[in-house]
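For this depiction, one protein chain was excluded, whereas all remaining protein chains were kept in their positions.
Should a chain be cited, it is by its letter among A, B, C and D, assigned in written order, with residues numbered from 1 in that chain.
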Amino acid sequence: MSTNLVLTIALPLLGAFLLPVLMRSSVAIALWSGPAILVYGCWTVAELWLSGFAQPLSIAIGGFAPPLGINLYVDSLALLFAFAVQLLGLVFWPFTLDQESARRQSLMLLLVAASTGLALSGDLFNLYVFYELAAVATFGLASASGSGAAYVATLRYLILSGIGSVLTLFGIALIYSQTGTLNLAHLAQLAPAQLNNSLGLTAFLAILIGIGVKAELFPVNTWVPEIYATASTRLSAFLAGLLSKLALLIILRLLLLIFHQPEAAQVILILGILGVISGELAAWRAKEMKRMLAFSSIGQLGMIFIAMALPDGKGMLAVLALALHHLIIKSGLFMLAEDWGGALERLRGSAKASPLGAVLFVLFSLSLVGMPPLPGFWAKFVLITELAAQVEPLYLLGLTVFLLATVVEASYLFRIAATLYSNPAPDTLSEEIPKSKGLSLATASLFGAGMIAVALLIAPVGDGLQAIAAQAQDVDLYITTVSPAVSGGSQ
Amino acid sequence: MSATELLIELTLMPLVAFVVGMMMVLMMRRIAAKLQRRVGPPFFQPLYDIVKLHSKRTQVSHGLIHDIGIVMAMGGYIAAETLLPVPGMNGIAEKGGIITLLYLMMIPSLGLALGVGQCANPNGSIGIARALTAMLAYDIPLVIVVFGVAYAAGTTNLIDIIATQQAGGFETWGVTQMPLLAIAGLIAMHASLGKQPFEIYIAPAEIATGPMVEMGGKYLGGLFVMQCFQLYTTAVLYVSLFLGGGTTWFDFLLKSFLVLAIPMSIAYLFPRYRTEDLLRLMWKWPVMLGLIGIAFVI
Amino acid sequence: MSKQITHWLDDLLAEIEGIVVRRKSSRRVRVDVPADALPALLELLQGRAGYIHLSAISCVDWIKEDEFELVYHVWSYESHSLVSAHIRIAREPGVYLSVYDLYQPAAFFERDIHEMYGIHFEGSPNMEKFILTEWDGPPPMRKEFDSEAYINEHLSWQEYNPEWLQELVAEGGGVIIPPEEQRFSQKKK
Amino acid sequence: MSSIKQIPVVEAKRTNPLARVFDDLVRFCRSRSLFILHYCTGCGAIELPPAMTSRFDMERLGIQPMVSPRQADILLITGYVSIKTLKRVILTYEQMGSPKYVIGICSCTVNGGMYWQSYATAKKLDEYMPVDLYIAGCMPRPEAVIEGLQQLMDRIHAGEANSWEDYYRNYDYYLGNQQKLFGEDWQTPTDVISEAKHYDLLSNGTLGDHTRLLEQHQKPLEALEMRLGHEQKEPAK
Partner (left out) sequence: MMLTLLDELLLFSGATLLVALFIGRGLAAGWMVTILYGGQLLALLKMAVLGYGGGTIASSLSFEIMGQELSWRFDGLSWFFALITIGSALLSSWFSCGAWERSYIRQGGNIWLFHTAMALNVFTMLILLASGDLLSLFIGWELVSWAGFLLMVLAGGVATSAAMRYITYAMAGGMAIFGGLALIYTASGSLQLEAVTTAVEQMSGAKLWLLVILFGGGFGVKMGLMPFHLWQAPAYAETPGPGSAFLGAISSRMGLFAILLVLVKLFGIVNIESLKLPFTPIDARDLLAWIAVFTIILPTFTAMKQNDARHLLAWHGIGQGGYMLLGVVVADAMGGAGGLLHVFNHATYQAALFMAVTAVIYRTGTSDLNKLGGLVVRMPLSFVVLLIGIIGLAGLPPMNGFVSKWLVYRSLLNQGMPLLFLAAVIGTLGTILSVYKLIHNIFLGQLRVEHEHVSEAPWSMMIPMLILSAIIFVTGLLPGIPLEWVASALQTVGLPVPDHTLGGIESASGSLDMIWVIGVLFAGFGVGALVFYSAGRSKRVHQLDNYAGGHFLSADVRYQYSDNFYAGLMHLIGGWYRGSFLWLERSIRSLVEFLSLGMQGLYRRANAEFYLLTTALFVIAWVVI
């Protein structure tokens, strides 16, 4: 049963390469094979989870023992993300039927495979490989829409992530030179001895910035507004919603298992604060829906970084809560943005045209801003109480920035809500007013329903998240599961 | 204090106030005449005026609110009299303190304002706007003075204030205890009477006697009665706050007339102030004197 | 010094033909000009002689010669002297041109004369009534207007002769001219 | 028309003694306290200030100058009354509260005086409103004015000075003269006829053909009564 977990990565890879061939022979089968693979993936992960999954397990691929072979480390956190990848892959499946779709679907499958790999793999180099794979898939998908702006945006993104991956490679090489191993569990054991010096720290920071490109870290996220504005909304939803979280997951794993120096946390905190400030203020000026959503996601991720910076894992619950909440809300907002794409002024009076869409928009922005009964409030509450507990001025600064950011967020979100509900400019004809309808409205309402469900049963969800966070934190559980034998020896 | 005794007091006080008030109006006109080297009106002239006005055949009214305005003007002061302790009669002074009295003294001017408003006469409205601004001007020093006295005596009950002043004879009079407050109070009282230097809202030359432009017959008669009450109330209030009230009727009346003679003699020597100058004057000197006075009291 | 100015002025005035100059005193000159030469004269006085102040325009009704006489009183601040220009215009059409373009105050003088005498000044900015607004009769200052007849018709006289006045008259004292002769209009033509 | 005589009508004495005493007191007070509104129509006004100030002091007689017609009892018309001013004088007269008295100072009000020949001045003031007292003199001296006022005070005390009722009783006559002078559509904002009804001074002389003329073109003058009209009307947009 644990073996078919590997299938969740292998099958999409296989499908990605077979699809163009299949397309030529019979279009029908090709169209349905992608979603079938994804459904199978979701089913396996869900079935594993539901079968009473208590202990994390480590799967050695190809039977090689961990220090040499690559192993997948599956704990509840990883499973959660894997399931999210499969589900969102299915939801954001590009159902377009033009001849382009074959290429797009195969790239999508590739992206799903890479993301699942990122979620599950327990080996540093393996993570790097999947990271590169995901980056390549994003380039393909982003430039799929074929417009000039899309090409320019993808080119800039290509350069940035290229340099980023070079930096990550440099970091990994440093770690390898120090410790001689790339397996996370093994590294966790050696870290206090070898990697605690300044060299270890540079390695971590290099990886941080390298992967930070994908996780929209402050200085390196200039590509975000262009890509989200020009790429198809489904892709930007997937990117903003999930891929940035996975990159975050990697940094989190590194922070938890290997690097415990306080400077690392401070760097993340500073970059997080800068991310929040720049994201929120830029969003305040944004004149166009998708660009506004891009900046707002930068701001939100900045907040998650602040949460990560809390010392000795206190921020874990906050990170998880914020990440999941942002996932649901941002995907929903992007779905709405599919029809309401253009300039914000154009949206005047579209609340009358599509009342459900407008109500959803208001609901999502209320939760983003933190209206009590909705989950957004509880995520913020957890983060605020953790931040307030710290005594260093930097964390208090983080707290004030976080609060001010929410105010700015509320003002620009509700400015858009006000334009939605204001009566249209006298001369516009009724059909010109953009209406969100069809598939995108359905998916958006799906996310809305998910959010309300989480809001209603907030207590159990809260406790579940707490359990996942606790499990992800204890390092020695990680080591014992990966290599029961090795841990005994060199403790 | 049985009910019947109280009833008598409640009816007697306004009557006394009216009579003494008429004497005060007469004194005022006599002082004005003497200052202008004139003979001055005969003794019962205020009475004649009031009887003549009430006996006129045409009583022009602009509506119900116009009538109610005059009734409120007279009624307000009649009620205020009962709160003013007079030697021998205390009325219901202990039921409401100085602050209530100050408010009751505001009701007549507001009732008049309502009445004049209904006359739909631009002169009247401008007059009322100026009257309320003047009220804003002189009420601030008045309030400072009242605060000082009440705080010094520790109570707002007029009877106790008078008692404390009468306890030690001349030394414990308000004027000796708080000279600065007494002066500020005098200026404020003078302004509240609305006589010559501060009669911006009567201003016969500019706005044809302001609020009284449409008041003929019994309406004007009512205002004359109100003027008597106004003089009486202001004078007696000042006496009870600063000159220790009246132990006997004679020295009570003597003090009231003397207190009133001062502003009256000043009144007819000065031309009218503009509204802004009135405000500036009222907010500059009496307020400063009052605050310094209070600084000593606290 | 004022002597030279008066001589200088007399030579200046001589420039207009048909002008009769009579010097009343060192500071007052009466000038009679034909009607059409008046604007030229006024321009001359205003432009070259410094007579910039038109103090009044008066009008005299010569009913016998069937003419109106218009007098323009012009003052100079430098030489403190007055020139009054007299012109005669025919009574019947009673039309003359306005000097408003030279002297602005002329507008009111002309309006007043129009109201009182009925002379119409072309070019004057405003010719409506402004004194006798409620008057609908003929221009009252004209000689042919009989004020008393108007009064007899519209108003009524006060018949006031109380007993003490009658006793006085009876004793022959008091009023010398009997009342009925006092009124000019009743004077036998 | 000017033949109507000014018969001084003495106020009927009331029967029961108390009322009579009260009437005496009222008449006494009316005579002792007079508020004058001197309408300076002409040159006579200059005589009033000396009468009021220190040398001749009217206040000792209880006479005070008042500004608005509502407050005044005596309308002092000083000097020639031109037709335009006559309109305002009539308006002011009608706005005064009765018992009101009119005193014409200077001979111009008596018989046109120096301006007797002028087309623009009214010669006979009492054609347009009942006049109580004339004080002749081309600007009478203050002594004369005060003498006149004292004469008026005695008349009031005796109760004969109610010429104001004559205005209501013979309103048609007065209105006729006014319309003769000011034209048919002459109208003052005071509704004299309803006032006559109010003081039940209506007599045959009040309503006549002139008042009928007035009725035709008169703008509505009844006072704005408080209406509690609740009919569901379309609220104003």
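Here is the rule we go by: a residue touches a chain if its C-beta (ideal position, glycine included) is under 8 Å from a C-beta of that chain, and two chains touch if they have at least 3 such contacts.
Model, not experiment: these values are computed from the prediction.
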item	value
Visible chains in contact with the missing one	A, B, D
Per the touch definition above, residue among B:R29, B:H62 or B:K255 touching the missing chain	B:H62
Option touching the unshown chain, where B:Q36, B:T155 or B:S265 are the choices	B:T155
Identified contact with the non-displayed chain, of A:V408, A:L446 or A:V475	A:V408
Touching residue (missing chain; options D:T78, D:T92 or D:T206)	D:T92
Chain not shown, touching residues in chain A	156, 159-160, 163-164, 167, 198, 201-202, 205-206, 209, 213, 219-220, 222-225, 263, 267, 277-278, 281-282, 284-286, 295, 366, 369-373, 377-378, 380-382, 384-385, 387-389, 399-400, 403-404, 406-408, 410-411, 414-415, 418, 421-423, 458-459, 462-463, 466
Missing-chain contacts mapped onto chain B	10, 14, 54-63, 65, 67, 70-80, 82-83, 92, 94-100, 103-104, 106-107, 110, 113-114, 117-123, 125-126, 128-130, 132-133, 135-136, 139-140, 143-144, 147-148, 150-151, 154-157, 160, 200, 208, 213-214, 217-218, 221-222, 225, 274-276, 278-280, 291, 294, 298
In chain D, positions touching the absent partner	68-70, 88, 91-92, 95, 188-191, 194-195, 198, 219, 221-233, 235-237
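Heads up, the rule we're going with is that only the chains that are shown with their structure count from here on.
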item	value
Centre-to-centre distance between chain C and chain A (centres being mean Cα positions), rounded to whole Å	104
Computed distance of Cα centres, chain C from chain B, in Å	62
Where chain A touches two or more other chains at once, by residue number	none
Touching pairs among all chains present in the structure	B-D, C-D
Sites on chain C touched by chain D in the complex	132-135, 137, 140, 145, 147-148, 150-151, 154-160, 183-184
Interface residues, chain D side, partner chain B - complex	25-26, 28-30, 32-33, 53-54, 57, 59-60, 62, 64, 66-68, 70-71, 73, 96-99, 195, 199, 223-224, 226
Chain D residues within the chain C interface of the complex	2, 83-84, 87, 110-112, 117-120, 122-124, 127, 180-182
